[in-house]
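Please read through the structure below; I'll follow up with questions.
Of the protein chains in this complex, one is absent; all others appear in place.
And then chain A:
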Amino acid sequence: MMTKLEIKNLKVEADNHPILHGVNLTVNTGEMHAIMGPNGTGKSTLAETIMGNPHYHITDGQILLDGVDLATKKVDERARAGLFLAMQYPAEIPGITTANFLRAAINARHPEQPIAIPKFMSELNNALDLLDMSQKTANRYLNAGFSGGEKKRNEILQLLMLKPKFALLDEIDSGLDIDALKVVAKGVNAMRGPEFATVMITHYQRLLDYIVPDVVHVMMGGRIVKTGGPDLAKHLEKTGYACLRDELGLDIELVDE
């Protein structure tokens, strides 16, 4: 059954500083979306706000999951409702292994019926294989001492194991070499299907060569300013964000200008 995530006129601030100025976005399961945009334009804020990071405050608008407003739901409730955020800077948690953490996270979704250990181990081994990760990784403490690339792979490992309906991928390509990027893309593509949707946030078109989106959005100045197909990303790669801004006649200062 199709599930719908709707963002309606979302306005968000952090530390009393407005960041999002009315974002509208609808994502259905079965769809792959990409959000591109220059630095400092609110892409990560959008992802973090949808997930429920308490650092960000909604001042107006709604986030609806199949019509249910998520505003009052805590981050863990949103996760159990089917949202997942692959973070740009995953936290390091020494003292719990990735495997034990994953089992606890899976069981949090249906505490009355814990996953059988053989089933869990077989799913974990399949996911590790798909991502070219060693068995040892699962027995290391969660992200503790991991390289940037290892952390990104571990985010995708969690995605594969937790099987969310909506995966927000916040710059999952940053800091990855081309081989690692292919592996990460393989993981995300394995999730493709009618029950799954992703919103990829990226600066670069390169990621979209490996995870081909159905829809591309461009964000600038805290709004989505243009939506199109995969060609939009290719066009942007040639012309740049400043050019698009001028084309659209927007009065926005780009932070890296």
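Criterion: a contact is a pair of C-beta atoms (placed from the backbone, for glycine too) under 8 Å apart; a residue touches a chain by one contact, two chains touch by 3 or more; residues count from 1.
In the analysis below, contacts and distances are computed from a predicted model.
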Unshown chain, UniProt name, "SufD protein", "MBOAT family protein", "Molybdopterin-synthase adenylyltransferase MoeB" or "FeMo cofactor biosynthesis protein NifB"? "SufD protein"
Touching residue (missing chain; options A:N28, A:Q62, A:N107 or A:T137): A:N107
Touching residue (missing chain; options A:H21, A:R80 or A:H235): A:R80
Of A:M2, A:V68, A:I93 or A:V212, which sits in contact with the chain we cannot see? A:I93
Residues in chain A touching the chain absent from view: 51-54, 74-76, 79-80, 84-85, 87, 90-96, 100-101, 103-105, 107-109, 111, 114, 141, 158, 162
